[in-house]
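This is the structure I have questions about; it appears just below.
All protein chains of the complex are present and in place, except for one that has been dropped.
== subunit A ==
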Amino acid sequence: MIYPSTQAPTLHHYRPTNTTVSFTVSTRRPATTLTARLLSYAQVAARVLIGSLILLLFRAKWKQHVARGNHLTYSDWTLTSAAYWIATRAEWRWLAPVGLLGLWLVVRRGYTEESLLVLRGLGIQTSSSSNTYLTTSTTRFIPTTQIQDIFIHEAFKGFEVKFYLVIVIEGEEDVLVVFPNLLPKRQILEEVWRGARSCLYEPKS
């Protein structure tokens, strides 16, 4: 409910100049209509709200814990008093795990997004989104001079055979897999491969 709606990985590419292209594969459904956009804002708002409520609850419980015995109670109808009301009745051993779980669910991203940025003359940057909103995405930059090849191959993964796009890096034993978590379909990979090659290497004149 509080997550963006997802779908099978789709490709978006963005090409500001002839020498720069960015490919993004994402499982998030892009918000195109007004309602979808409003819904996504509402989802963000709901996350913030739930997150701050949990923090408030923790704060109330902590205050009671420090105060030892003389229960701090508020008798008016505010959020703070409601928090204290719950805090007096819930024990730490229930409150802590449930609260932490709630916090984790709130900061969880809920979709995966991986991208490949190609800059002619400079190199390639890959990035994979992190699981939560708190941590940054993992990125890696490979200068053009170190790129030996880019190709698509197949491999066994679990009980199936998957296509993958790899970059062969000079001086490294292992190749670098692009979009390692999503492993999108062949059509997407081929489009990225063509685009990346045409952008990375200047057309032969």
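Observations
Criterion: contacts are C-beta pairs under 8 Å (C-beta built on N, C-alpha and C of every residue); 3 or more make two chains touch, one makes a residue touch a chain; residues count from 1.
Here is the rule we use: contacts and distances are computed from a predicted model.
The complex appears with one chain absent; UniProt names that chain "Phosphatidylinositol N-acetylglucosaminyltransferase GPI3 subunit" among the candidates "ERF1 methyltransferase catalytic subunit Mtq2p", "Phosphatidylinositol N-acetylglucosaminyltransferase GPI3 subunit", "LAFE_0F09846g1_1" or "Integrator complex subunit 14". From the options A:Leu39, A:Leu55, A:Ala82 or A:Val175, the residue with contact to the chain not on display is A:Val175. In the full complex, subunit A makes contact with the omitted chain through residues 153-156, 159-164, 166, 168, 173-175, 177, 185-186.
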